[in-house]
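For this view, one protein chain was removed and the others were kept in their places.
We call the chains A and B, going by the order they appear; numbering starts again at 1 in every chain.
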Amino acid sequence: MSRRLHRGPCFDPDRATVTTLEVKDLSVRFDTEAGPLDAVRGVSFSIDKGELLALVGESGSGKSVTALSIPQLLPLARVSHPGGSIRLGGTEMIGAPESVLRGVRGGKVGIIFQEPMTSLNPLHTIERQIGETLRLHQGMSGKALRERVVELLELVQLDNARERMGAYPHQLSGGQRQRVMIAIAVANEPELLIADEPTTALDVTIQAEILKLVRDLRARLGMAVLLITHDLTIVRRIADRVCVMNQGEIVEAGETSRLFADPQHAYTKHLLASEPKERTETKEDWSEPVMQAEDVVVHFPIRKGLLRRQVGAVKAVNGVSLEVHRGQTVGIVGESGSGKSTLGLALLQLRQSRGRVVFLGNRLNDLQSRQLHGLRRKMQIVFQDPYSSLSPRMTVRQIISEGLEIHNIGSSGADRRERVAQMLREVRLDPAMMDRYPHEFSGGQRQRISIARVMALKPDFVVLDEPTSALDLSVQAQIVELLLDLQARHGLSYLFISHDLRVVRGLCDHVIVMRKGEVVEQGPAKAIFERSEHPYTQALMTASFEIVPGQSDGVDGLRSGSEPY
Amino acid sequence: MGAFLVRRLAGMLVTMFIISTLVFIITNVVPGSPAALILGEDRTPDQVEALNRELGLDRSVPVRYVQWLGDLVTGDFGTSYYNDNSVASVIAGRLEPTLMLTFTSALLAVAIGIPLGIIAAVYQGTRLDYASMVVALMGAALPNFWLGLLLILLFSLYWSVFPAAGYASIFDDPGDTWRYLVLPAITLGASHAGVIARMARANLLEVMGADYLRTARSKGLRERSVVLGHALRNSMIPTFGVVGVALALMIGGSIVTEAVFAIPGVGRLLIESVLRRDFPMIQGVILLIALLVALVNLAVDIVYALLDPRVRYA
Partner (left out) sequence: MTKRFPAIGQILGASILSVSAIGGAAFAQSELNVAMKSQPPTLDLHVTSTNTVRNVGAHINEGLFTFDENFQPKPMLAESVARSDDGLTYEITIRQGVPFHNGDELMAEDVVASLDRWMQRSSFGRTLARYVESLEASGDHSVTMTLNEPASFVVTALTTWRAGPFIYPAEVIEAAGEERITDPVGTGPFRFVEWNEGQDIILERFDDYAAVDAPASGYAGKREAMVDRLRFVFVPELSVRRIGVESGDFDMALDVDPDSFDQYQDNPDVVSFLGAPRMTTLIPNKAEGVMANPALRTALQAAVCVEDVLPVYGGETFWRADPSITWQETAWWSDAGSELYNVCDPERAQSLAGEAGYDNQQIRLAVSSDDESKFSVAQVLQQQLQMAGFNVELEVRDAAAHEATLDSKEAWDLAISEHTYRTHPILHSHLQATWTGWWESEERDRLVGEFLVASEEEAHEIWDKIHALYFKDVVVIKIGDYFEHHIAADEVEGYANMPEPFFWNVSLSE
């Protein structure tokens, strides 16, 4: 192997401290059916003991591939390293024998993955899953093992650690599971902790707690941490240094504060510009209500016993009232389980509910399904997941014109074709692509197709259910921009459902904060964001906007009652 | 769990009732006279009439149904038209071979299918994988009838290892039972082994891509421990469902195998009874098969709950 010293932007051989990880000129090649694909090209960086390095990039940038290369966890059959070196505490990882790598994995290197819901074995207890790695690397067993598991669970601040040891993953919330993942990762006090998007799948308040935990453990155990993320807010608050990756290469690196203050590379600038901005102009007076709801209630019955008698109900939505006016965007904010999506479905009469719902002067609860059908065209919904909400067996044209046919809009095939083309232009897609299938489009493009499908029906009211959550930051910004543009042109009213306060801030005129089926606080966006009154809203704000290293009181404030379980 | 069991058993009763009614109606509207077959070619009209009276076939269908149902409630399944024996005792005598055959076949299918599927999945894309899947496909594709005769030709006629046909009861001749069961069990088990192998492979492959296996690898576990300790049990849960279905199918589907190997089981009894229009026997056998299938399904659900901590019945 070449011992040539490579000076990459993230690599500084003159640093005085102890280097835990040293990656030099790393390349990763995938053998695909279409031929070799270089996912990572010439990446170099190093992490010192106790340092937290963030690897930032959008999906497909090669940041996770880089991270998984360190303990050589990529599937060997399809992956090769055409060049480069990964040295962990002086040991070369590329080409190391399996026995050495097994000692590294879980021993010197602990890893936290993105999906806490699926990263734990559903059939094993927590104790067994943590104990397994202790048994393997330290040969612990019996009472000592048990005690160490408790200790670890306490270390990651899992409540009732001792009682929870026998629990299975499904009995824990997402945040709790991520704590267990962290316990597994740090069980053998690794030199390096790799955290691959550790908070992306979590609610915002839980995100803050997990990040605080990672940060605290780093200090306590003196680990080096490699944080993989696409979330610039997190990077800004927690990382010591940042490497920005784009298309398999590190394009810029540096101290966090410097990088955010003075980005050099065009891509870094573009990324920073994509961060959700506060809405500048806001209107205060709304006069033309489109959707009015009073005291909406959705209960899911709980049945028990021999005769499946209803013994109670989950109050998914419990007496919510709201108004959406023409041209207005009302944001509904809340964590998972708050009932925000259920409320959206109830307003559209897609879910049985009680209470009064008036749309364009029609009381929807009283209408026959025939009359409702006529109004349905005017109230539409865009779902979160652009992958599963489009039928894979229909072309884009079929998807968009399906709604037109159902509602008898447009007379001939040619007419409908023209409408579809027009819609695609409006969402800034090339109409020439209308005969392709959804899988040929990227996530952002698919979400545009979903929007085009809805807009083709010329609705008055659109429920946007987390339309940007599954998208990369820069794509998110484009979709938000598109939605604002469409609203301005067509005088649409939006009900924007999101857990992401930053996006809400950039889009909404009015904000409703929901928790456990009830409205905690609502008001004009400006008022809510600048001087929220309810402690829960404040906690959400803190978690979203102020995850600052060292300012632990803000995070701690969230701990009480913030986890849904 | 208790309430769940009671509810499921009650549901089974309802199912049984519906099935029994349907079977009664179907058997009684299908043309054909049991008397003609019993009496043979020299029958005279008055003989037929007398026998119909003896069998109770002179009464109307609804009357017979009510009578039959009434008897059923008291545990009386009636008497065979054909040979005058009690349906319950005939079926009881025929049950052992079918149960033995089904269980042996299921064991065999599992013992062959699951390792085959695991090998194929672990060595995915290699020759071993293709070879295993060809074997599985052959097992699934060969007609029972044909495979049975082939086995008899090879193992009975050419090599004289196993008897060609018949059955030795485990109660009378326990040492001999297995010799009679080997060939039929292979015949009946082969197709299910093939299906199980393919399901085991597919399920294991699906699990092999699961996030928690990445977690297991990240702990530094050997690949063997990853597969055996983490992947296998998870992949076995859906596979087990297939095994349950296979078992249920075998109970009803052992007819051909029983005929080929002259095994006196309920499958053959059903065919014989249908051909003879032995209504009480048909009804009895179908009720029994339905009951067994329902019990297998219940057992599958219970085992699901035992295997998978996420499954809870209330």
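Throughout what follows, a residue touches a chain if its C-beta (ideal position, glycine included) is under 8 Å from a C-beta of that chain, and two chains touch if they have at least 3 such contacts.
All values derive from a computational prediction rather than experimental measurement.
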Touching partners, among the displayed chains, of the absent chain: B
Touch with the omitted chain, as defined above, among B:3, B:16 or B:48: B:48
Listed residues B:36, B:72 or B:170, member touching the removed chain: B:36
For chain B, residues in touch with the removed chain: 30-34, 36-48, 54, 82-85, 90, 93-94, 97, 149, 152-153, 156-157, 160, 163-167, 169, 259-265, 268-269, 272, 275-277
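As a convention for this text, only the chains that are shown with their structure count from here on.
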Sites on chain B touched by chain A in the complex: 3, 6-7, 210-212, 214-222, 229-230, 233-234, 307-310, 314
Residues on chain A engaged by chain B in the complex (per definition of touch): 71, 73, 101-107, 109-111, 113, 115, 118-124, 129, 132-133, 136-137, 168, 170, 181, 184-185, 304-306, 308
